[in-house]
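Only one protein chain is missing; all other protein chains are in place.
Presenting chain A:
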Amino acid sequence: MVSEATNTRKKSVLWDWLTTVDHKKIAILYLIAGTLFFVKAGLMAVLFRIQLIAPEMEFISGQTFNELVTMHGTIMLFLAATPLIFAFANFAIPLQIGARDVAFPFVNALGFWLFLSGGILLSISWFFGGAPDAGWTSYVPLASREFGGLGIDFYVLGLQISGFGTLISGINFIVTIINMRAPGMTMMRLPLFCWTMLVTSMLIVFAFTPLAAGLALLMLDRIFDAQFFIPGEGGNVVLWQHIFWIFGHPEVYILVMPAFGIISEVVPAFSKKRLFGYTSMVFAVLIIGFLSFMVWLHHMFTVGVGPIANSVFAIATMTIAVPTGIKIFNWLFTMWGGKIKFTTAMHFGASFVPTFVLGGVTGVMLAMAPVDHLYHDTYFVVAHFHYIIVGGIVLGLLAGLFYWYPKMFGHKLNETLGIIFFWIFYIGFHLTFFVQHILGLIGMPRRVYTYLEGQGMDTMNFISSVGAFLMSVAIIILVINIIYSALKAERITEKDPWDARTLEWATSTPVAEYNFAQTPQVRSLDPVFYEKIHGNGEMKPAEPLDEIHMPNGSILPFIMGVGMFIAGFGFISFHMDLFISPYVIIAIGGITFFGAMAARSLQNDHGYHIDKETVESMEKELS
């Protein structure tokens, strides 16, 4: 084994993180990048909430307002929520199914670097004549070359690149969950987070492809003067809306389903009961996944597609409430009669349920096509989807953060600060968005940068902005908590600090690079809890202790990300006055990207082995 020598050499920290293919480290990379984008998009929201705090404010201009709103939505959905979900998925899935890593570690790293280069490409638009300003949906003709500025080129290319990353990560998760399960881990013993991530990954594969197609068409329109979406030349603007929402509606479920999964892990763990109705939960997830594709038209009721299409899609949309209701009741029944321990994670887990119901109820209201003509493009819609996205996805993600933090970093987050954070965030969230329902009902439109005095909107907008400030204060407390805990909190070495149920809690803390020294034998749903009751509390091994085969790290994913970034910038620069030709930039990016691909194909990298003695000594050290 020649490559063994390379592994024992000490690597510098930066080089280690740039070249890592370890799913636990990639999870932390996703977590950091996602959090930075989350904070950035949150600050944008605060800026435009300041603009809306009083009538006829002149804090920012209308143009800046449009850019802020667009970037807030785009970043939150594509660059904050998605990577944060991938952070937890990357970390938890291999551990929960008893695997050593994901199926394709190299591709996993590539997914991260592509996401990051796409995200940075989108973000640098500020320095080149302004950010995208056509709304996060980027509807044409607003987004066409005629009306939309250079920013939309950044939107198109940035999302395409980070979309590639999302797609390959989705495929990776599917293969991992199907092929890498430990012995005895049948599909119906899969932890619910894995199930939701499997369905989410399927949605990613089936939904991000239409998005990629739509973005490609928009790119052809904008950069190469095609006419797919230009009505005057035979194109069709409504086609963009269809393609966008064929992707966009499943996207909502791509984001919220992992949150369902996290809640389904957190609630049983802190209620000391197994998840009520496991089988029905699985089937509910599958049905929601299927239905989410068949309802995209409810975003376009007011386009005027005719009463029959509207009715069909209205009914299909309302049908989603049924499996969602099953899930809600199962969570309630899991908590009912349980020995509930109100940790911070459980605070988020328990508050998720009523908040998500509120968002769901307004969702059914919006699904009624005739009334939707009144709600359309008002703050009611804004309130609805923020109840889903903040009250569902963000609460779920925060529950997951507090729940998995000890496993990821080897120490708990401070619980007192955590609960203070929870209450301020939760109150701030409701202050911000509850009044927006009423604002919408009395007629305040979305996406306007100011409003007139004396229309009954002043007080509620003020309350809403104050709520936004409260949420920012809460996030600051979270940051303080993270720093405080990193410095002060006691390191934990126990495997299972929460007395939890699933397989990730059977690994040592911190998790060794090979996860499990011996692949565990799974004997039940909630395997760790089963061994606590029926065994000696330790997972039984399914294989003898032997040397472990690991993949080598590689800098190539990073280089491929850089190549994509350069090539994407080259395509945008067709409509910029740069000192070099766009073709040169595209060529440099393309050569970097395909060169790295060729290097990967030609190099013979079989990974390395950790021998038996090292594994034994590492295990002794960790236990």
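The definition used in the following text is that a residue touches a chain if its C-beta (ideal position, glycine included) is under 8 Å from a C-beta of that chain, and two chains touch if they have at least 3 such contacts; residues count from 1.
The rule is short, and it goes like this: contacts and distances are computed from a predicted model.
Undergrad: One chain is missing here; what is its name in UniProt, given the choices "3-hydroxyacyl-CoA dehydrogenase NAD-binding domain-containing protein", "Trypsin", "Citrate lyase acyl carrier protein" or "Cytochrome C oxidase subunit IV family protein"?
TA: So, among "3-hydroxyacyl-CoA dehydrogenase NAD-binding domain-containing protein", "Trypsin", "Citrate lyase acyl carrier protein" or "Cytochrome C oxidase subunit IV family protein", the name matching the hidden chain's UniProt entry is "Cytochrome C oxidase subunit IV family protein".
Undergrad: Can you work out which residue in A:M294, A:A542 or A:L622 touches the chain that's missing from view?
TA: A:M294
Undergrad: Of A:I287, A:V305 or A:I492, which sits in contact with the chain we cannot see?
TA: A:V305
Undergrad: For the chain left out of this view, which of A:V238, A:L332 or A:L417 touches it?
TA: Once the missing chain is taken into account, the touching residue is A:V238.
Undergrad: Need a quick check: the contact residues on chain A for the chain that isn't drawn.
TA: 174, 178, 202, 205-206, 236, 238-239, 242, 246, 290, 293-294, 297, 304-306, 308-309
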